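One chain of protein is taken out of this complex; the other chains stay put.
The first chain written gets the first letter, and so on, giving A and B; residue counts start at 1 in each chain.
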Amino acid sequence: MRYVKLPVAVIVAVLLASGSYFVVPVPAATVGPVTDPIGVVKVNKGQPITIAYWLVIAGPDASLGIDSRRGIEIAIDDKKKVAGFSVKLIGEDSGCNAEGGVTAATKLAANKAIVAAIGSSCSSEARPGAPILWKAGIVTVSPSNTAPVLTAADRGPDYGGYLRTAHNDSVQGKVAAEFAFKVLKVKKAATIHDGSPYAEGLANVFGDVFTRLAGAGAITAREAISPTDTDMRPVLTKIAATKPDLLYFPIFTAAGGFVVRQAKEVAGLANVKLMSADGTFSPDFRKAAGDAVVGVYNSSPDLTKLGPGYAKFLEKHQKKYGEKPLSAFHPHAYDAALVIFAAIEKVGKKDAQGNLYIGRQALRDALFATKNFKGLTGTLTCNQFGDCADPKIAVYVTVSADPAKWNPGTDPKQIYP
Amino acid sequence: MKTGRPTWTKTLVGGLIWGGGAVFVSLVGMVEAFSARQIILGVISLGHLLLLLIGVGSGFQAARRGSEGTRAALGRGLLAGAAAGAVPAAFIVLGIAVNLRGMFVSASPVLFDFLSFGRGSGGVPIVIATSAAAGLAGAAATLLPPGVRAPLVNGVAMTLVVGLFQELLQILLQQGTVQTAMREFIFTPDGLPPRGAAIVFLLTAGVTALWRARRAAVGGWVLRRSAPQQRLLRLMALALALGAVLLLPVVGGLFISQVLVLVGLYALMGLGLNLEVGFAGLLDLGFVAFFAIGAYTVGLLTSTGEHGLVHWSFWAAVPVALVVSLISGVLFGLPILRIRGDYLAIATLGFGEIIRLLALSDALRPWFGGSQGVLFIPKPTIGSFEFSGPMQIYYLTLISGALIAFVAARLRDSRLGRAWMALREDEDVAEAMGINLVNVKLLAYGIGGAFAGMGGAIFAVLLGSIFPHSFNLLISINVLALIIVGGMGSLPGVVVGSLFLIGLPELLREFSDFRFLLYGAALIIMMQLRPEGLWPSAAVRRELRKEEAPAAITAEPVAAERGAEA
Partner (left out) sequence: MQRGPLRRLSFVDLYLWGVRISVLAVVLWGSFGTFQADCPSALTLCDFKSKYAADVWLDFIVFGLSQGSVYALIALGYTMVYGILRMINFAHGEIFMSGAYTAYYVAAALGRSGFLNRNPLVSLAVVLVVGMAISTAIALILERVAYRPLRRAPRLVPLISAIGASFFLQYTFRGFFGSGFQAYPEWQIFKGEWAIGGVGILRTQAVVITASVLLMMALYIFVMRTKTGTAMRAVSEDLEVAALMGINVDRVIVVTFGIGAAAAGAAGVLYALVFKQVHFFMGFNPGIKAFTAAVLGGIGNIPGAMVGGLFLGLFESVGPILFLEGLRVPGIYPTGIPAPYQLKDVIAFTMLVMVLIFRPSGILGERLATKKA
């Protein structure tokens, strides 16, 4: 304790003596040539523009956030200079839960030099986190939040600074239900979710759309498990007793693997089709599910329709990181970065010395006014609630059980649309 | 040379164990993750610092083994350091020859590059030599007179702290002419350069040396004042401390306030669990349930979303939350009154998990929101002032914390508190002494639960939404760990534990992968070295150290004794 007291006391004393007392930044500022109701960021000549990310880069879901961050880094490499300034990327890990999102957002919000943010990875982080960033005047564009509520009409003014380039889950569930009804021609389906907001939301959307298409009672069972469950056989037996034609389980790889493996062991589910979503769209799913994974359907963002720009992106990715992308949202992150750069170039003003001034409200308005922006994921147009994505959801079927043969488009093979 | 050979063997073995620790730390991924953070730009990163500290530690431990002269101690330090370096050296050779990556994800070429200073197998002699030198330094540190050692250690510690938290400090010093000048004097935009490190080191060492020289004189001067003047001085010190605490969020900014609020909330919970574990000796691993109950009560009563029952204000909901938590504490406590010891821990763990699963379940979704949680919880307002962010909620937390600490202190010194301590010592004897076990235990659970409920209420408005995933077993373990580390049964210990176990990891978020690894190690080590905690209460310290002989009473002057406290 002895050796701790002195450094701590000294730091506190120094901070107190030098702290910026009661310096409340005057919001409706006129700094340089820019007047803005929320605030203005000044970037001195020769200094970089600071963009921040808040993604999940540590922990079991780290591949999602790291994949998005790589998309941003490649975008920065490609763009090289925004309004003549280089770009510096800083960021925080957001942990894929509410507290992590709050802490990451708060840490970023404290840094007045940040012009805009990209994130979050998981919808549970964005719910409390996006308002914190917007209160500090920082807009954020998410590359992988899919929860419908974040861009719903009644989301409230706290989310005024939130946009996303990822698809809305209400679209993904709809595509899955339409595929099941129209292509696979199933009349009855059952759903399983794992208690996470993402899975529950998707399962509900699927259920609602499928019921609309196939009639009341088309969903024979709506079950739920815990993500740490290993024995799915009783639940599967229960579902089998209701005789569905399709089982929709939009959960994650570990639990999804158990479901697939054990569905083969339950009498009554032998001929039932299995369908999951982008939570299991990775080679790890084949590792978890073994041979039984052949024939399982997945809905996921369509990465095959992305055009020649995407092939070039993949080349750059391979060269820079030495491996294929880890997840499915890197092109969305790339587009998020480009959209922000375009908006900065539109509203940034320089003064005589060459310093750059960016008004925060103006930046936000410019982002929301994005129209027909040609990005990697398609043509992006942002609506008034922040949905910018050009949602292309495809359905894939697994051809082989070998994780080494993972190649989205051919294996798993895209079969719809 | 009576103790010649055994000591040298023990030193060697000790050094090898430290070396094993270095390999362990590399395999677990700490070295690689730490190496991303530069302490002093271009000079040393946290990863290398860790390895260096292992060398120093081995030397330090070795030097204290025997009691012969300086040379033997230094020799031992050298040997221990060399041994501690030999193990990673062997590991490097092994790792370059054999591909360990198939099994150990951290055994990448980058790691071996880092360990061997970029030289591969050729780096082996350098590794051993550096480690031996570090061991020597560690041994030498034990031999320095305190007058030299204190400034040196303080200086090094301060430099490391500033280097580690440079990003945060730079953000704090972003605005204002004085602050900017300071910032540009010490730091560069990328970190702490060697020049800045030297400045910090010299300043701290100088201040420490100065303080040591003047300490006795100052102490003496204080004592020579008259009693009312002494009281005035004490009041001034207290007022200064209070002022510092009140001004922390303004000075620290948004992020520091957030961290402090979290520290405060965990301290609130710690005070509650302290009642159960520290005072009454009832191990409760399901403590997070009360936190959840407080949060959900406030959430359901104030939310403007679909799950809000009525739209009360925060101030009306908080007393309800406290009462509900109290009653739940009593209801949980009643069935488990007769369970003791380990069984109690597991039973309470079961309770905590039941609550979490019920809150998460689809079955109770219409009332509790299921996995989507309760949203749109408004911030508290007083008139037109809104507690909109962590900086304002900090004051809310501070006031509740102060109130609850006051209540806890009064309880500790009351009959109830003494009944709890009797309970902790021996239940049967306490009952024989006439203590009503039922009431006393129920009060412990109830009041402890109420404290946690208060924390939950503030948590709900801090986040503005509640998700059942936030209320898992890890939080109970966190709270338990912070009481243990801080000091069971001790109120300032709870704050210390909270600062170390909650505040520090929040400031070091990029190393969150290793947080629980370090927690586990800390718990094991603390139970053996210092089971009474970092700031123990006098009673617990006496209890756990009763094997030691009582300190001899000497005729040392009072001033020196007081000075020794600092």
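Definition applied: a contact is a pair of C-beta atoms (placed from the backbone, for glycine too) under 8 Å apart; a residue touches a chain by one contact, two chains touch by 3 or more.
This is a predicted model, so every value here is computed, not measured.
> Can you pull out the displayed chains that the omitted chain is in contact with?
Its contacts among the visible chains are A, B.
> Of the residues B:213, B:399 or B:438, I need the one that contacts the missing chain.
B:438
> Out of A:228, A:271 or A:372, which touches the unshown chain?
Reading the full complex, the residue touching the unseen chain is A:228.
> Who touches the missing chain here, A:258, A:297, A:357 or A:416?
Of the candidates A:258, A:297, A:357 or A:416, A:258 is in touch with the missing chain.
> Which candidate, A:71, A:100, A:128 or A:195, sits in contact with the chain we can't see?
From the options A:71, A:100, A:128 or A:195, the contact with the absent chain belongs to A:195.
> Given the full complex, what residues of chain A touch the hidden partner chain?
Within chain A, the residues that touch the unshown chain are 59-60, 62, 195, 222-226, 228-231, 233-235, 237-238, 240-241, 253-254, 257-258, 261, 265-268, 284, 287-288, 290-291.
> Go through chain B and note every residue touching the omitted chain.
24, 27-30, 102-106, 277, 281, 283, 334-343, 345-347, 349-351, 353-354, 357-358, 360-363, 436, 438-439, 477, 480-481, 484, 488, 513-514, 516-517, 519-524, 527-528, 531, 544
One rule holds in what follows: only the chains that are shown with their structure count from here on.
> Please compute the C-alpha centroid of chain A, do the same for chain B, then give the distance between them in whole Å.
Those two chain centres are 33 Å apart.
> Which bits of chain A are touching chain B when the two form their complex?
Where chain A meets chain B, its residues are 1-3, 5-7, 10-12, 15-16, 18-23, 25, 58-59, 92-93, 95, 97-99, 102-104, 106-107, 109-113, 124, 127-128, 131-132, 135-136, 156, 193, 195-197, 200-201, 222, 224, 226.
> Which positions of chain B touch chain A when the two form their complex?
Residues in contact with chain A: 153-154, 157-158, 161, 171-176, 178-179, 182, 204, 207-208, 211, 244, 247-248, 250-256, 258-259, 262, 357, 360-362, 370-373, 375-376, 388-390, 462-465, 467, 469-470, 506, 509-510, 512-513, 534-535, 566.
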